[in-house]
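Apart from one protein chain that is not included, each protein chain of the complex appears where it belongs.
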Amino acid sequence: MAQNLDQIFVLLTGWMVSYLPEWLRPYGVAVLGVVGVLAVYVTLFALTTWFERKGLGRMQNRYGPNRCGPFGLFQPVADGIKALTKEDLVPRSADQVVHFLAPLVLLIVICMGLAILPVGRNMVLVDMDAGLLFFFALGASTELSVFMAGWSSRNKFSLLGAMRAIAQMISYEVPLLLSAISAVMIAGTLSLPKIVEAQAGFSGILPHWYVFTPWGFAGAVIFGIAAKAETNRCPFDLPEGESELVAGYFTEYSGFKFAIFFIAEYLGMFSISSVSVTLFFGGWGAPLSFLTFIPSWIWFFAKVLTIIFVFIWVRATLPRLRQDQLMNFAWKFLLPLSLINLGVTALWRFMGDGWQRWIVCAAIVIVSYIVLGLWGMRRQHVAPRKYSYAD
Amino acid sequence: MSSWTLQQSTNEHLAGWNRPQVIKPEGDGEVLEVSMGPHHPSTHGVFRMDVKLDGEKVIGLKPVFGYLHRNHEQLGEKLSYLAIMPYTDRLDYFCSLSNNWGYAMAVEKLAGLEVPERADHLRVILAELTRFQNHASWIGFLAQEMGASGTPLMYAFREREKILDLFEELTGSRMMCNYMRFGGCRVDPTAEWLSETRKVVQGLHKFVDEFENLLTGNEILMSRTQGVGVLSHDLAVNASVSGPMARASGVNYDIRKVDHYGIYDRFNFRVPLGEHGDIYDRYMVRVLEIRESLSILEQALKSVPGGPILDPKAKSRGIRPKAGEAYGRIEAPKGELGFYLISDGAGSPYRYRIRPPSFINLTVLEDMCLGHNVADAILILGSVDIVLGEVDR
Amino acid sequence: MAIDQELKIEMGKQGVVVTTLQELYNWGRKSSVWPMQFGLACCAIEMIATTMARYDLARFGAEVFRPSPRQADLMIISGTVTKKMAPQVVRLYNQMGEPRYVIAMGACAISGGPFKQGYNVLKGIDRYIPVDVHIPGCPPRPEALLQAFITLQNKIQAQPLTGPNRPRHLDAEAQGEFPVPVQGEHDLEPTSNPGVWTVPVVIR
Partner (left out) sequence: MKTIEEIQAAIEAAVPGGEVTIVMNPSPAAQHSLLVGAGKAVAVAKFLRDDAELALDFCSNVTGVDWLDREIAEKVKVTKTVTKTVDGVEQQVEETVEETVKRAVPGYLECVYHLYSVAKKHGPVVIRMRTANRSDMVELPSLTPIWRGAEFQEREVFDLYGIVFTGHPDLRRILMWDEFKDHPMRKDYVLPDDFEYEPTPHDDVLKRAEAHRADVAQEGAAQ
């Protein structure tokens, strides 16, 4: 029964496809898969916007939307209807074609990224051998569309936002990749389902997730920070920078095009959280050995939503960095740390089993974190101060 | 009236030490001119900055005023002395009670009126409550400008609502209190109101601690504010910068201590001073200042005497001071708030002038912003603590 | 288009929700009115207070204050519009996409309020742009803004999508762009938009 429930979508697809002629079946599987994944993620998007508004509200002592449907659950529907029917404005001097293409390019690229995510056991649309590479290649091309949006709008704020976005996304791609590589080094594959399988199994009741190793923990943290920067989420939301650049690169977008940017931002957040779940948090694996009866896809989405919650939590808590600090942080803190982490991963691999590698690797990670952190703070001349009073 | 050809703005011909330096763009010298405002999320209303950018670096900045110029001064010259009082509420709409006090004091100076003990205590209590809510909201807005999604602002406004409830109970209005009168105050507070105020003040201590725990030690806040927007002591004095902003630059000048107005002499409080003159100092000076305000409030609430709240000789309605002039000033939350009145013996002032602290504090905005980022310019503007009702009047 | 109201209520009790396109569309519009983050004067502080914890405008789905006029649906004229600011207000209104709504918050936005006699004060924003809801008060309390917001929602809900009373954005002949006044040597030129506002006839 648990087995069937776990594989329910796979079985369902198989059953539906079985009515098709033989030669059509691969196409049927593909279409059903694409529709299924898109439907799930778009529903998740709607749910998350609601969740974010409610959660943010709760962290700020207020209710959040509660007039549309039970607990305001239909709020995203109303927003959708409004966004669909809102007038679409294009500035007179804007580059009409590029202005139109930018949100589309962003959405398509991000949707393509969803294809390689293993959302459950045997549940992945495209099982590529180099799935991770494909994902990062797509991630790099989102920068293009952001820049297209900013450039074509002919708005100075958009332009500044686009410039910031390019600088930020390129910088943070490096630590993002480097921290992902350590997982690849241990798993020995670029295929995401295989990385999940490499983390399967339990010692006692605890799983073999990479996050429970020194290098994996550091990698997960670096990946999480870089992921926030890649998706332009607070505290790295400089390209939008509401208090500085009005709305950043999409200042001039209205109506449905703006909604597409909105959707794409959230889908990007999902896909990058999914990848981080896959790389460090055991993908669709259960967190404790006696919980394996719960279907794998439930675990996967529970983990993704937990990470999304952390995103929201950080958004409600932290102020934004400045552009140069953002760059310093990427190149002078995250990059060295992730390089050291690569070395630690290699050490971990070649030291073999035993408690020594735990101590050595953990020591290197902690010491390098503290040293780099102190050095960075010292260079910034930032410290709490003492104040005196007049007479 | 004759007209003149306006002299164009050039800073070079006047190479005084107290002029903003001139920064030349690097590289090929392409300059991006951005007009921030009058509609911009972080300009505190309808303020505009014409910014010249080299990349993201600010190499020139001209503030543009007047988008909320509501002609307070001219209206004041048409109205009776008492009818001006509600207009002062709308100057700095965060701190209506401080404005009331400043204006009432100027008229009292002009007409030679005394204020009873009880009214003086009440004025201190209300002015310090006003200072508290102004500074607390200011900290919230500063965090908002740093991009903190409004959480600190929500917490600050939660406390502000409690203080506004007190104001409303006493004066009948949340924001536009119109409470002070020449020679005293308008309504006598009940004992319940005073004990309720004591309770609220008790709770505010906890709030300040909580707020500081959230913000003061935050690394992002520190790295965003320390060393940014530095204002030197000498320039601050020369440019007539006043209030917490001047004190953050180390200028030991608190009108409560200097002029001994009201009954501030009787209370123990200290004046915090900054050393660096950057945004962090402005932030910390305000935090320490609201702690001192709480101490003043506690002392004042302990010692509220009985008696009348209005000078029996004073008549607010139809007051006609003798010909002459007077300049009265108080330490408003934003700095030195002065009222200059010239009377020609009529029922309305011949000249009614407001010395707005936040307007004059903006004099040094360009000096502070040059060489910094756009994001910093927004923060520096926020750190001045402007309210457009007062800047443009 | 016409549904029997009684039948509809009855079916609602049975668990069947019946609606028309018009109702769905109006419901979507009214439940997701995103205001523009745009404050003018004193009333702006009360507007901020309305979005804060105690009054929480977010309950109506309106906490998404967009700083860019392109993405906003509602413009809350929160405070005195001066003659120096009026062209910018009209321009911002022109930059908003349809459907768009305007709430004139406070005495100043309605008529100039206490500052009406000033030389730089516009005597009511409805001289240049159409206003949906006026809120009196100086400044109106946050509850008044909530009331105005609910009034606006009711107004949207009741709008027929066809016929002579259809909303402006569905009327192909309706004016989309409003002329921006020019700052002249002594005053704004013109002093009002005759398409929106006419001089009231005073009968004495």
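Read from first to last, the chains carry the letters A, B and C; within each, the first residue is number 1.
In this text, a contact is a pair of C-beta atoms (placed from the backbone, for glycine too) under 8 Å apart; a residue touches a chain by one contact, two chains touch by 3 or more.
Quantities reported herein were computed from a predicted structural model and do not represent experimental measurements.
Undergrad: So there's a chain missing from this view; which of the remaining chains does it actually touch?
TA: Contacts of the omitted chain with visible chains: B, C.
Undergrad: Among B:N18, B:S35 or B:S303, single out the residue that touches the unshown chain.
TA: Per the contact definition at the top, the residue touching the missing chain is B:N18.
Undergrad: Since one chain has been left out of the picture, which residues of chain B touch it in the full complex?
TA: Where chain B meets the chain not shown: residues 1-4, 6-7, 9-11, 13-14, 16, 18-19, 65-66, 69, 71, 73-74, 109-112, 235, 237-242, 251-253, 258, 321-329, 336, 338, 340, 342-343, 350-351, 353, 355, 359-360, 362-364, 392.
Undergrad: In the complete complex, which positions of chain C touch the hidden chain?
TA: So the residues of chain C touching the unseen chain are 83-84, 116-117, 119-120, 123, 183-187, 191, 199-200, 202-204.
Quick note on the criterion: only the chains that are shown with their structure count from here on.
Undergrad: Computing the C-alpha centre of each chain, which chain sits at the greatest distance from chain C?
TA: Between chain C and the rest, the longest centre separation is with A.
Undergrad: Between A-B and B-C, name the chain pair that shares the greater number of C-beta pairs in contact.
TA: Looking at A-B and B-C side by side, A-B shows more C-beta contacts.
Undergrad: Compute the distance, rounded to whole Å, between the mean C-alpha positions of chain A and chain C.
TA: From the centre of chain A to the centre of chain C is 38 Å.
Undergrad: Report the inter-centroid distance (CA atoms only) between chain A and chain B in whole Å.
TA: 44
Undergrad: I'd like the Å distance between the centres of chain B and chain C, where a centre is the mean of that chain's Cα atoms.
TA: 32
Undergrad: Could you pull out the residues of chain B that touch at least 2 other chains?
TA: Each of 40-41, 154, 158 in chain B touches at least two other chains.
Undergrad: Can you list the residues of chain A that touch 2 or more other chains?
TA: 60-62, 242, 246
Undergrad: Sort out for me which residues of chain A touch chain C in the complex.
TA: 53, 57, 60-68, 72, 74-75, 77-83, 85-89, 242, 246-247, 250-255, 258
Undergrad: Give every residue of chain B touching chain C within the complex, in rising order.
TA: 38-41, 45-46, 66-71, 74-75, 78, 86-87, 90, 93-94, 153-154, 157-158, 160-161, 174-176, 388-389, 392
Undergrad: Applying the document's contact rule, which stretches of chain B touch chain A when the two form their complex?
TA: Chain B residues touching chain A: 32, 34, 40-42, 53, 56, 143-151, 154-155, 158, 216-224, 226-227, 252, 254, 257, 270-276, 280-281, 284-285, 288, 373-376, 378.
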